[in-house]
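All protein chains of the complex are present and in place, except for one that has been dropped.
What follows is subunit A.
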Amino acid sequence: MELKTPLYEEHVKAGGKMVPFAGYSLPVQYPTGVIKEHMAVRTRAGLFDVSHMGEILCTGEDAKANLQMLLTNDYTKIKDGQAKYSPMCNEHGGTVDDLIVYRKSGEEYLIVVNAANKEKDYQWMLDHQFGNVAFTDVSDQYAQLALQGPKALEILRKLTDEESIPEKYYHAVFDGRVAEIPCIVSRTGYTGEDGVELYLAAEYAPQMWNALLEAGKDEGLIPCGLGARDTLRMEAAMPLYGHEMNEEVTPLEAGLQFAVKMAKENFIGKKALEEAGEPKRERIGLKVTGRGIIREEQKVSLEGTEIGTTTSGTHCPYLGYPIAMALVKAGAVRTGDKVEVDVRGRSVEAEVVDLPFYKRQK
């Protein structure tokens, strides 16, 4: 039996096709379909229910020291209201999860983790905590909505004042108010577009959901499901836990160097990453030049020699062609090389391209 998010009834009312995902019943799409939902986010705006995500509070005078040890990124310089992405490694350098930490104050941080890893992450934190710190799983208290797309802020402005809107990307306003509802307004997202993610008390979720949809009517705002969320993140080449990385794949192999601060004094997994030296594998982008659609876990070969495996792949609605990401032997290919991917016994040609596949024009 799957859990229901506070917006379950709204999804059913809107004709959402409900599927089980990370223990929750969530809409994979609405009657509009994945392609139209994807295009709405690229050209106008889309609204997602991401209440399945996990939220963990980290508080206490040693909160920062704990984060520094648990996470590969550096949290010494972030200011109140700022957010920072980080992988979390195991002792072997593999990835436990990837997450976002918000600094509320020097002794209070909000950690947002992947739904499927919620329990595992929480236990990992409890097992490795030290000093004066408390980790609290507050996932059930929060609903999370993502308003994404070039028109997202314009729509948001109809329901709030400027003080509630974070000025910069990866910043948040903790005491925001949108449609009269108290919430955290965060300038983040998983689509490659501008937009915000709102964290609010679960009981207000339907009210917020409907207020946003109503406010965005003229701008073409529509609700979007998990299907579009996945195609959007893929087009933007954003990694997804369980695909581009897992307990066996290091964040360096997954191409997340920007969030792994090897110069930091210490963090769990640092020793293993140092000892491993240059990553043995790397994440690459593929554009299908043959006929077919590449999916995950398909073998990639260069001139007949297997070099790795795809981690995600789909037809990209905005770009208009199929793409994939793959984990291959480091240095095996360069941009422009042609590789073959085994698609259920059939060889499909693809070209190595630079990531991201899609980057928004600022």
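By definition in this document, a contact is a pair of C-beta atoms (placed from the backbone, for glycine too) under 8 Å apart; a residue touches a chain by one contact, two chains touch by 3 or more; residues count from 1.
One rule holds for everything that comes next: contacts and distances are computed from a predicted model.
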item: Protein name, per the UniProt record, of whichever chain is missing from view ("ATP synthase subunit c", "ABC transporter permease", "Glycine cleavage system H protein" or "Zinc-finger domain-containing protein"); value: "Glycine cleavage system H protein"
item: Contacting the left-out chain in the complete assembly, out of A:117, A:139 or A:314; value: A:314
item: From A:34, A:155, A:245 or A:325, residue that would touch the chain that is not displayed; value: A:34
item: Absent chain, residues of subunit A that touch it; value: 17, 28-29, 33-36, 38, 227, 230-231, 292-293, 295, 314-315, 317, 322, 344
